[in-house]
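Could you have a look at this structure, given as structure tokens, before my questions?
The complex appears here without one of its protein chains, the remainder shown in place.
What follows is chain A.
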């Protein structure tokens, strides 16, 4: 445009101007279009430039990131390797340790197994010792049983001996009592029958025994019986016979009139005192009373009673005080001596006595009505 304009300058600038003014609207459009295309061109170029730059920057950054990534991977690789190797070493150590421990355990188990078996079998449950022990127990039992058996037999023998001795004693006692059955020259006794070859053993016993002498049996007082069940007392109670025997040496009662037994019974009837008589005059109560009396008699120095002292009556306390009822001002009242009941005749309603409604008691009716006038009611 400028060139065109320049070229036109020399031709006549006025002609140019006219020509330019003719072409003004077209020039305007041309100008506008030319600017617009340049503008668009510029925009396109601008965008292209931006794109290229951004792409390039992106590439550069990506390359940088890649690089960084690679570095990081490298570091991490090395670190992880290091750590795992360390870990592995540890694992290896523990595995080794466990292996060793297992081995030791195995060996320990073997040792303990042997030891425990030995120990239990020897000390806790020793089968052979137990067997021996049980055998020993049965042997001991047999021994104990035999000893006890011997003991029992010994006891039985003792019992038998005691029985035998008792029987012997009995026999001897009987022989002594029956001494009169001994055979004499003339009369053969029961145990020495002439038809026998040799005398009976009883006969021999009789020959050897001393005759039993009479012994008076002591009469036991009945009060000893209360001791019979006391354990230290060894004698059993002797039974008292009910009736005493009649005296020996009596003659047959005279006369055939009554039965002898009856007469004797009557004559020698035991005394049967009544209860009043049987009560002892030596009863303890009486004795106690007598005792007290005796003591009282014994204690004083002499038998005379003490006379009261002369100053006794002078004592103020002993002054006689008559009763209020009897002491009047000047004279002794009739009350207490003459009569006992106070009587006010002026107060009486009627002369006669009260009429009884209830039947009177006979005995009381007789009061004051005896034949003697002294007892009459006033």
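Heads up, the rule we're going with is that a residue touches a chain if its C-beta (ideal position, glycine included) is under 8 Å from a C-beta of that chain, and two chains touch if they have at least 3 such contacts; residues count from 1.
The working rule: contacts and distances are computed from a predicted model.
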| query | One chain is missing here; what is its name in UniProt, given the choices "Transmembrane channel-like protein", "AP-4 complex subunit epsilon", "Sperm-associated antigen 6 isoform X2" or "S-adenosylmethionine decarboxylase proenzyme"? | reply | "Sperm-associated antigen 6 isoform X2"
| field | Option from A:155, A:177 or A:267 whose C-beta touches the chain left out | value | A:155
| query | In the complete assembly, which of A:187, A:285 or A:358 touches the absent chain? | reply | A:285
| query | Which parts of chain A are in contact with the chain that was left out? | reply | 130, 133-134, 137-138, 140-145, 148, 151-152, 155, 159, 226-227, 229-232, 284-285, 287-288, 291-292
